[in-house]
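Notes to accompany the following structure.
Every protein chain but one is kept in place in this view of the complex.
Here is subunit A:
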Amino acid sequence: METYYNPEDLAKFGTIGEESPAPAEKFFDYYGTVFAEGALTAREKSLIALAVAHTVQCPYCIDSYTNDCLNKGVSAEQMMEAVHVAAAIRGGATLVHGVQMKNIVKKLEL
């Protein structure tokens, strides 16, 4: 194995069902339902997926949903704004915990 991540492996995603088909089948059914057009458009869902892909830092998902967004007519500018939303939530989540730090400091300091 030369690298943990091979782009060709993305196309093998379906093979995760070989060892344990029942939950895999349920997962892929669920996955398909989630991304179908609903109260949110398929385009909006693709942008959410792209942002989350960056948050979980999954190269497969970033590849998939960058392509999917392009196929849904999303521009690079719109995609980057979605990535910034992910970054803001990640950054915000780190910073808001600073309040906990401050609480502890306040309790312990003279």
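Please note the rule applied: a residue touches a chain if its C-beta (ideal position, glycine included) is under 8 Å from a C-beta of that chain, and two chains touch if they have at least 3 such contacts; residues count from 1.
The rule is simple: contacts and distances are computed from a predicted model.
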Choices "Radical SAM/Cys-rich domain protein", "Cobalt/nickel transport system permease protein", "Dipeptide ABC transporter ATP-binding protein" or "Thiosulfate oxidation carrier complex protein SoxZ" - which one is the UniProt name of the chain not shown: "Radical SAM/Cys-rich domain protein"
Chain not shown: contacting residue from A:2, A:19, A:77 or A:109: A:77
Touch residues of subunit A, complete complex, unshown partner: 37, 41-43, 67, 70-73, 75, 77
